[in-house]
Every structure is written in structure tokens, then in C-alpha cells.
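What follows is one structure encoded as C-alpha cells, with my remarks underneath.
A protein chain is absent from this complex, but the other protein chains hold their places.
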Amino acid sequence: MAKSLWMEDAVTLHELFVAGEVRATDIVEHHLERLNARDPVIRAFLHVAAEQARAQAAVQDRWSPAERAERPLSGVPVAIKDNIVTETMPTTAASRILQNFYAPYNATVVDKLYEAGAIVIGKTNLDEFAMGSSTEHSAFYPTRNPWALDRVPGGSSGGSAAAVAAGMVPLALGSDTGGSIRQPSAYCGIIGMKPTYGRVSRYGLIAFASSLDQIGPMARRVRDLRALYDVIAGPDPRDATSLPDTTDATPLSRPWRIGVPREYFGEGLDPEIRHVLDRHLSQLRAEGHEIRDISLPHTRFAIAAYYLIAPAEASSNLSRYDGIRYGFRRESRDLVTLYEATRDEGFGPEVKRRILLGTHALSSGYYDAYYLTAQKVRTLIRRDFDDAFHTVDFVVTPTTPEVAFRLGERSDDPLTMYLGDIYTVTANLAGLPAISLPVGWAHGLPVGVQWLAKPLADHQLLEAAEALEGLLPPVRFPEEVEG
Amino acid sequence: MGLSDQEILHVARLARLRLTTAELPGIRRDLNRVLDYVSQLQALDLADIPPTMHVVNMEMPLRDDVVAPSLSVEEATKNAPQVEAGMFKVPRIVESEGGGDDG
Partner (left out) sequence: MSAAFDVIIGLEVHVELKTASKLFCGCSTAFGSAPNSQTCPVCLGMPGVLPVLNREAVRLAVRSALALNCTVRPYSKFDRKQYFYPDLPKAYQISQYDLPLAEYGWVNIRPSGQDVKRVGIRRIHLEEDAGKLNHLGQRLGDAVGSLVDLNRAGVPLIEIVSEPDMRSAEEARLYLTELRAVLSYLDVSDLRMEEGSLRCDANVSLRPRGYTGSLEELPRVEIKNVNSIRNVQRGIEYEIARQAELLSRGERIVRETRGFDDVSGRTYSQRSKEEAHDYRYFPEPDLPPLVLQSEWIEKERAALPPLPDAIRQDLIARGIPDKDVEVLVLDREAYQYWKEASPAFSDDRLLVNWMLSDVSRLLNAQGRTFGDCPVRPRQLVELLTLIQEGTLSGRMAKEVLDAMFETGQDAKTVVKQKGLSQITDESALMQVVQRVLEAHAHVVEDYLSGKDKALAYLVGQVMKETRGQAKPDLVNRLLKEAIRGGQTVSG
């Protein structure tokens, strides 16, 4: 083999395995080797399940070609963000409060991965409970950006993004509440998708903000992303908000009508990123697509609405961590002291900040002014998109206003960190599918472009992304880069 | 009009979080910066706008009333810090403090 197996994309690995040209064991060993070489510095993983992965591979190597073929991800290593519960591996959500927690069940997506033959390599790092944009808010250690080790990989799915970018796995699951798949994908130069809210079961995803959370795929190639999406998407009787299995509306016809919202190209956008985006748009124009200037006027209220809704729901979702049934506990002489001591030691500062903010937003006398108001603004943001999608097929924006920032640069400044989510939170507030694609480079770092489609148009979005792949820079690995 | 220390301590009590006097100023600053930022929403006229409680329009799916196997008591309690007689053990409940705040 000329090329190391870890450099291959997922679909190719699966095909090689089905054809009997490589063993699953070799695929797993190549990736573990790569992981062992790179992860001591990058620290993308919180838990590596090497022996389980090897055992799975050994089983798959005994499968017939037909058995290999009927499972779309057989032979393919996958990493799982550590806020998705797994029965045979610990699940911590990168929080001390869940240290050593072994869930007695698998998330629906994990069951689906195993059924599809995916080989689970391990659990990846994140900002504690997915609250953050840098993976620095992990209770255990920060993850580094494979392209610049002094920079953050983004977050909260920073571990998954870094693992895919560095070639430790070809595929990973992330979760996206306000951009947590797309932003790290942009920072790490990979592809990440947040499906339509309700497309992928949330059962087993440790809830951050229930009305915004979605699990999604992360990969280096669109067809890999699509293969993983097809495995995890679909209705789930265990998730009452999962959508019935409706196929996407109309097939996509060319030329595409592409909306470029002026609110996403204003003040705060790095000029070099803007330049990369402009070039992308002119390529699209050259391909014959129609570029339209549009307005999404309520975008400027999105961060404010998001930072009321998400903490409010989080404050409720995180109340169950009380040291009684599972997780960390600080023994105390009475119950209230136990609650307070446990939660004080168990949660990190960013989580506490959001719990306080959210508790305040829901408390007596403030509910209408904060939570209800934010949910109304959410309606305005949805209407903006409804209007836009009357005239365009897709909306194209930068994924982030800036490239990956330096470790430690923003950790003391929550509001500035929150404002960095400006381009991604709207898709969560409106429930839309959105993909970030690596579109170029600025300051020597990856730049992401975000494509959004109307709700349920996930397949159209994937179809467009696949067609676009030829316009994107070729897949590279951050070999030569060292911090 | 930001939150006072008193109000923050009240919220912390509701959330069962303990704040030390040392961390209070930092928390107050961070929270008030965010609250100040979100206060821009108050300028919007939202009287006729319905809230979005669920982003996809769907109705409650219902489950048939069929008993599914439970976990074994061992499985149910295996992650618990303190178990006695198959039950989760908690320390003394001081009723005057339990179940809410009295700030």
C-alpha cells in the first residue's frame, strides 16, 4: 500500500474492506498508530477504546463479503463526542461531575453505528457539557488545533474535529447547539453538518439545550459525511421530537439560487475570510448559479436570544447532577450542603455561569422578559429564513467571523466568546440544516463556508455539498505543522 | 440595572450552586455584561409575535402502554456513590432548607 490507511476516506476504507483488499484489523491498527502518534499532543480523545475496537475488527474480519457489504460502515473507524452515551465506554461530557460514569444504555445513534458496522475508536473531548467554543472548557484538558498547536480547535466538538482533521479517524459524531459542529469543523478544516432539528435522534445525547441540540456527522469528504448521516438520521420512537420519515421535497435543479445575507458580511468579519468567501461566491457564479443579495434582518438579535434560551434550558437539564444516583458526590452532613458542595466541585466555571444565567432567566418575575421574549425573537428569526427560502434554495455565509484563536485568548471573556457564534446560532434557533465546508485558508488557517437550507432539505444540502466538493481545496493533513 | 450580589446569591441558591465571596465579583461582572447585552431585545415590539416553543411543527407522538424490561437493581444503582438495601442513600434532610429557598 502506497498510502497509509489512515489517510483514506471512510467510503474508500469500507469498499476496500468489502472487496477483501484490507482487513478491518489493519484499518484499525493504522488509525490507532496514527492516534498514538498525534494524540499525545493534540489530545482529541478523552477515552480510547483500543481493545474494543480491535475486538470489533477481529469479528468483522470473519464476516463474508455479503455481510461486510450489507453494513454501510463496516471496517470504518469512528469517534464519538463524549456527550453521547455509550454502554461499554465511560461518558463524561468532559465534566468532573460525570467522571467514571458508565451509562447503562447506548444512545440511539451509537446503536445505529454498531448496527452499521462502524468500529468505535473512542470518545472525544469537548467543552464541559458542550458549553463553549474552544474545547478549553473541558474539565480534563484542552484539545489543540492540529493545524496550529497553540490554537484552539474550536468547540464544543473540538475533539471530534481535531481527530478527523489529524487523520486519527475518518468520521466522527459531534453535537451542535449553537455551532458546536460547524465552528470546530471550520477551525480544523473539515466538513461538519448540523441536520434539521429532529432528523437525528437525541436519545442518549446528554442534553445541553434541548430545543437546539442536534447530533451530526463530521468528516473530511462529503460522501463520507453523507454515509454517516444516512446511518444516524431517521425517526426514533424514544425521541418524541424526532421527525417522521419524510423524504425531502423536490429534487435539486440547477442553477441554484443562492442567497447571500448582507448581515453576515458586515462588521466583525475578518477581511481575509471575506476574501475567501468572495472567491467562493464568484466560483459559484462561474458555475452558472445565481447569487442573490438577501437580508435576514433579525440576525443581530440571534446571540441575545440564544444566550437566554440555551442557558435557561441548560439550567434545567443540568439540575439532575446532584450526586445521588450517579456521578461525583461530595459527602456532606445534610442534603442541601451535599447538593451545593457536589455541584460546586463538579461543575466548571463556564457551566456555573450558564446555570446561573439560565436560572435567572426562568425565575419568577423574569420569565416573560427573558425566556419568553427570546422565544418570540426566535419566531422572528425563523420568519426571516422562511421569507428568504421563498426566493433562494440555499443561504451561504461564513461559518465564523474569525479563524481559530489562540489557547487562553478568550477564556476570561465569555461575552466575546459568545459573540463568535453569531453566524451559526441562527440555524439552531430556526431548526435548519447547515453544513460547514473547508473553503480556503486565511492567516495560514482553515476557513469554513456555511451552507444553510430550509428545514428537512438535508439531502438537498448534502447533494449540493457533494457537487461543490470540486471547488474546494483538496484534502490535506497537518503533517508539517508543529506548535 | 445589573444583578446585585444579593440577587446572584438568591439565584445560586435556587440552582443549588455555592458561590464564594471570592468568585462573586467575577460572576457578577460576567452575568451583568451578558444581561446588559441581551437587554437589547427589550427594544423589540413583540406583542403580536407568538413564541417558538418547538422549532418543528409536530404533535406529540404516543407510546403504547406496554411494560418493557427494567434495569436490574444492580444496574440501576451501579453508578451511585452511596447505596443501601438497593436504594440511593442521602444524608439528613433539613426540612427548613429543603425544597426551595427562603431568601
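Labels for the chains are A and B, by order of writing; each one numbers its residues from 1.
Just so it is clear, a contact is a pair of C-beta atoms (placed from the backbone, for glycine too) under 8 Å apart; a residue touches a chain by one contact, two chains touch by 3 or more.
These figures come from a predicted structure and were not determined experimentally.
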{"item": "Contact residue for the chain not shown (choose from A:Ala94, A:Ala162 or A:Ile206)", "value": "A:Ile206"}
{"item": "Candidates A:Arg238, A:His275, A:Arg300 or A:Arg406 - the one touching the absent chain", "value": "A:Arg238"}
{"item": "Where the missing chain touches subunit B, by residue", "value": "14, 16, 53-54, 58-73, 76-77, 84-93, 95-96, 98-103"}
{"item": "Hidden partner interface residues of subunit A, rising order", "value": "84-85, 91, 93, 98, 101, 103-105, 107, 202-207, 209-211, 237-241, 312-313, 315-316, 319-320, 322, 324-326, 335, 339, 359, 362-364, 367, 371"}
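What we mean here is this: only the chains that are shown with their structure count from here on.
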{"item": "Centre-to-centre distance between subunit B and subunit A (centres being mean Cα positions), rounded to whole Å", "value": "24"}
{"item": "Of subunit B, residues touching subunit A in the complex", "value": "3, 7-8, 11-12, 14-18, 23, 27, 30-31, 33-35, 37-38, 40-42, 44, 46, 49-56, 58, 60-61, 63, 71, 75-82, 88, 90-94, 97-98"}
{"item": "Of all residues in subunit A, those that touch subunit B in their complex", "value": "101-102, 104, 196-198, 211, 237, 240-241, 243-244, 301, 303-305, 307-308, 315, 319, 322-329, 331-341, 343-344, 347, 349, 352-353, 355-357, 359-360, 363, 369-370, 372-380, 382, 414-415, 418, 429-431, 455"}
